[in-house]
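Shown here: the complex without one of its protein chains, the others still in place.
Labels run A, B and C following the written order; every chain starts at residue 1.
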Amino acid sequence: MTELDVATLQRRLVAFAAARNWEPYHTPKNLVAALSVEASELVEIFQWLTPEESARVMDDPKRAPRVRDEVADVLAYLLQLCDVLGVDVLAALDAKIDRNEGRFPVPE
Amino acid sequence: MTELDVATLQRRLVAFAAARNWEPYHTPKNLVAALSVEASELVEIFQWLTPEESARVMDDPKRAPRVRDEVADVLAYLLQLCDVLGVDVLAALDAKIDRNEGRFPVPE
Amino acid sequence: MTELDVATLQRRLVAFAAARNWEPYHTPKNLVAALSVEASELVEIFQWLTPEESARVMDDPKRAPRVRDEVADVLAYLLQLCDVLGVDVLAALDAKIDRNEGRFPVPE
Partner (left out) sequence: MTELDVATLQRRLVAFAAARNWEPYHTPKNLVAALSVEASELVEIFQWLTPEESARVMDDPKRAPRVRDEVADVLAYLLQLCDVLGVDVLAALDAKIDRNEGRFPVPE
C-alpha cells in the first residue's frame, strides 16, 4: 500500500491544475471562494438532518459517498490555496493547537 | 525537527476536545457548520481585495497571520469531522484526484 | 400589475411550507444553514469570473436565470427565518443603516 501524505497530494493537485492551464484562475481570492462553496456543499447534505441522523450519515449508502467526495473537495482547495500562498498548513495547525492549549485550559 | 503528519494532528485535536468535554457538541452537523464558518472567515479577509492584491496577501503583516490562523481552523474542523465520521480524508482526496483525471482529460 | 411586498411574499412562503408539513424542519438552526448554502450557490456562479466578467453576468443567457434563481432562494430562506424568529427584517435593516451612518461618517 502506498503511504499517502499531504505533501504528495498537494504536488499532485498542483500538477493537475498546471496540466490544464487552470493557474490563472487560481488566485487566492478565487480559491477561498471555491473552498467556501465546497464547505457549503457539505453543509447541504446535513441541513435538514437531526443531530442523531447526522451521526449516522455514513450508514446511508446515498449520502456516504457524497460526504467523502465533499471532504475531498474541501481538502483539495485548501491545499491548492496553501500552495499559492506559500503556507505550510500542517505547521499552521500545529501552531494553532499550541496556542489553543493556552487559551482553553483543561478544567480540573 | 518533528515531522508533522495529518494522523498525529488529528489525534491531538481529538484529545484536545475530549479533555474539555466538547464531544457532545461535535456532531457531524455541527462540525460541518463550524467548518463552513471558518471557510467564510477566510473569504472575509479577501472579499474587498482585487485579484492582484489577493496574490500579495502574505506580504501584508496584518493579514498574513490571520490567513495562517484561518487555514489552520479549516483543517482543524475538517480533521475533527473526518474523525467522527470515520472517513480517511487523504484516501478520499486520492480517490477524487483519480476520478478527476478521467473527468478532465489533459488538452493536447 | 400586483404590487409585490415583503410581507405578502413572506406569508406565501410560510403557507407553502405549512401545506407541505415542512415546519418541523424549519428550526432557526436549519434555516440559517439553508440560507448560507443558497448564498454559496450564488458565490459558485461567480467564483472563477474576473471582476469585469462578474459585472456583465446578467448579459450571459446561461448565468442570468441562475443568478435570479439564487437571489430568490436567499430571500426565501431569510424571510422564513425571520418568520420563525419573529424578527421584522425591514425594521432590522432600517435600524442598522441608522447605526452605520454614525459608525462611518461621510468623508468631507
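One rule holds in what follows: a residue touches a chain if its C-beta (ideal position, glycine included) is under 8 Å from a C-beta of that chain, and two chains touch if they have at least 3 such contacts.
Quick caveat: nothing in here was measured; it's all calculated off a predicted structure.
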Positions on chain B where the hidden chain makes contact: 25, 30, 33-34, 36-37, 39-41, 43-44, 46-48
Where the unshown chain meets chain C, residue by residue: 4-6, 9, 12-13, 16, 19-21, 27-30, 32-33, 35-36, 39-40, 42-43, 45-46, 49, 51, 54-55, 57-58, 67-69, 71-76, 78, 81-82, 84-87, 89-97, 100-101, 104, 106-107
Touch residues of chain A, complete complex, unshown partner: 33, 36, 40, 50-51
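Criterion: only the chains that are shown with their structure count from here on.
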Chain centre separation in whole Å, for chain B relative to chain A (CA means): 4
For chain C, residues contacting two or more additional chains: 33, 36, 40
